[in-house]
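Here the complex is missing one protein chain, while the rest keep their positions.
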Amino acid sequence: MPLHLEIQLLAVVVAAACALPGVFLVLRRVSLISDAISHSVLLGIVLAFFWVRDLTHPALVVGATATGILTVVLVEALHRSGRVKEDAAIALVFPALFSLAVLLIARYAGQMHLDVHSVLLGEIALSPFRRWEMGGVDLGPRTLWMMGGILVLNAAAILILWKELKLSTFDPALAAALGFSPVVLHYSFMALVSVTAVGAFDAVGSILVVALMIAPPATAWLLTDRLTHMVGLSVLLAVSAALSGFWGAWILDVSIAGAMATMTGVGFVLAFFLAPDRGVLAGIRRRTRQRVEFAGMLLAVHLLNHEGTLDEVQETRIDHLQQHLRWSPDFARRVINRAERVGWVRREGSERLRLTPLGRETARVGMTR
Amino acid sequence: MGDGFLSALLTDPTLRVVGLGAGAVGALAGALGCFALLRRQSLLGDAVSHAALPGIVLAFLLTGSRATPVLVLGAAFAGWMGTLFVMAVVRHSRVPEDSALGILLSVFFGAGLVLLTYLQRTPTAAQAGLDTFLFGQAATLLIQDVILVVGVGAVAILLLALFWKEMKLLCFDGEYGRVQGIPMNRMDVLLTSLLVVAIVLGLQTVGVVLMSALVVAPAAAARQWTDSLGVMVLLAGVLGGLAGVGGAWVSTLGDGIPTGPTIVLLASAVVVVSILAAPRRGILWDRIRLRRTRARLRSGSPGSALPGDTPGGGV
Partner (left out) sequence: MTEEGRAGSAERHLLDGAGDAPVPALSVDDLTVAYREQPVLWDVDLRIPQGSATAIVGPNGAGKTTLIRAILGLIPRAAGRVRILGRPLEEVRREVAYVPQRGSVDWDFPTSVEDVVLMGTYGRLGWFRRPGAQEREAARRALERVEMSAFADRQISELSGGQQQRVFLARALVQDARVHFLDEPFQGVDARTERAIMGVLHELRDRGDTVVAVHHSLQTVPDYFDRVILLNVRLIAAGEVETVFTEENLRVAYGGRIPYVAAPPAGEGPGGGGSGMGGDDGIPGGATGGATGRDMPGNAKGGGH
């Protein structure tokens, strides 16, 4: 396989593997745990390396996953101690673990071929050079195999635990009441996130893992309300960011991982503004439309409330409406014309408004909404 | 530490500059970090420091200058844009704050990386040194840099002192301030700006990856020792300063000991000690009190065993 195809394949697999658990991180509002885990797994890798003295040993993944879970445990313990709030607990735990790892690497840099820059930034373009050979047969890049395995693992876990994950995400109390142990589920899920972070950071580095885990699901959430669609869309968005990022980086000769992260951000910003239903622009368009409708209803309710009261004469004057309801004369004219057109009000003289029976009914219904 | 450290600090000119710079950075971040901690914005520091990276590279790309004030200005601009981005996302979409912060820190960092690698292959290639911003390199601090940190830091602290009571009200109960007619939104902008400034000033020393720890750790430690905001801010400043100076010193002891991680580890150690042992709030004291109460209960003097002073706790 040509080099650039191998890189693209790897990028796609990494992106998809990250996006899957990311959906639940975003929905459970624990996105930044991914930041914490992806940093502190480094300590597990370093410590496991001291044990086995081999950077390719599977024990490294085990050690990394263990520190990932340790991070979650420490954050929760600190938070529960009541001495610091949860956000501070996260911000205290992972820099400490990460610093320890960096310090250890710096002290024993000669012994391990692991430099801090590649940990932080990753270098996906180099991954294909680390091959997996068995009995002299080249089976392809090692990272690709590992990430492929993690992708399958994530997909399987989410399929099998679908209803538990869904329930515990949207209604943790009910999930517990139904007998799903939220604790077991929580830590299994965090283990999944840890494994994914370890596998991915070889390729894209610990910080950009966060982009792949968080941005595509957050983008998908702006586009759909259904969980199944959100999962599918997240994977799709992550994969397109990976491919577009790769080609952008290839053409400009810049960091591939950085470009992939940038593209996830571009996707998010586009959705933030342009999403058909929840985008900022759609919101503005809807509000301008609703403003007139809403104002018409407000006019009807106002007239109804003052029907038969002492101040009715005063309250139903057109110029009074402009003042009290804080409408500009132009806007007031639009609202009144529309209300007249749909038959809610009629003018009495040139100055006053009166509700029609239809308008009265509309206001009553509108008020009890 | 002791004598060797003190005499080295006084006699070695490099260490003097580095120690002073790291100390000033730690003190400033520690003092301002208290407000981030109390407003539950601890992770904003993390996001802002990562977001600063593209600002630094862009500032260099546009001006061709490596002077610290230029880079700091770029970093502050990017950090500010990032903060606005998070505010806009939280306000105008269903995406929660933690996701917005995660996107901010990773995407801005990725963009910074793209710019950095773009720079690396340009012929000027004078970028050497820009990646010290990843982990910080206190050894690259010049006396001008230290003057910048101290000068800007002094202005920040002065502003903090001038608007002290408004800042306190903003962190405790901002809406109550608004009812009294105090422009709380403007105070919010000011406080966030000060925090952004403190963060970007520390990047050269501690680096974008670990700067957030210097914002949160001294504040979290100081909180355990006192119940007064004023004392807390002072103490966090002192602890942050000490962690800075200590880290700078330790990193001169051996080859390849990076300053940033050392400072962060020192500050973290202080947090652990504080949470365990600080009087009244310390976990160890809780244990001791519990044991005493149990012993008293066993010895059968029910009157004194009433936990009369248990805090009620807020909701």
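Each chain gets a letter, A and B, in the order it is written, and its residues are counted from 1.
Note that a residue touches a chain if its C-beta (ideal position, glycine included) is under 8 Å from a C-beta of that chain, and two chains touch if they have at least 3 such contacts.
In this text, all values refer to a predicted model and were calculated from it rather than measured experimentally.
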| item | value |
| --- | --- |
| Touch with the omitted chain, as defined above, among A:Arg29, A:Arg291 or A:Arg346 | A:Arg291 |
| Contacting the left-out chain in the complete assembly, out of B:Leu32, B:Val89, B:Leu141 or B:Cys171 | B:Cys171 |
| Full-complex contact with the absent chain, from A:Ser181, A:Thr228, A:Gln323 or A:Asn337 | A:Gln323 |
| Among A:Val301, A:Ile318 or A:Val342, residue touching the chain not depicted | A:Val301 |
| Where the missing chain touches chain B, by residue | 38, 162-166, 168-169, 171-173, 175-182, 223, 226-229, 232, 309, 311-315 |
| Chain A, residues in touch with the chain not shown (by the definition above) | 286-287, 290-291, 294-295, 297-298, 301-302, 305, 323-327, 366-369 |
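Keep this in mind: only the chains that are shown with their structure count from here on.
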| item | value |
| --- | --- |
| Whole-Å gap between the CA centroids of chain A and chain B | 26 |
| Contact set on chain A toward chain B in their complex | 26, 29-32, 34-35, 39, 78, 81, 83-85, 87-88, 90-92, 95-96, 98-100, 102-103, 106-107, 109, 116-117, 120-121, 207-211, 213-215, 217-218, 221-222, 249, 252-255, 257-262, 264-265, 268, 272, 278, 280, 283 |
| Residues on chain B engaged by chain A in the complex (per definition of touch) | 37, 40-43, 45-46, 50, 89, 92-96, 98-103, 105-118, 121, 131, 134-135, 209-210, 212-213, 215-217, 219-220, 223-224, 254, 256-258, 260-262, 264-265, 268, 271, 275, 281, 283 |
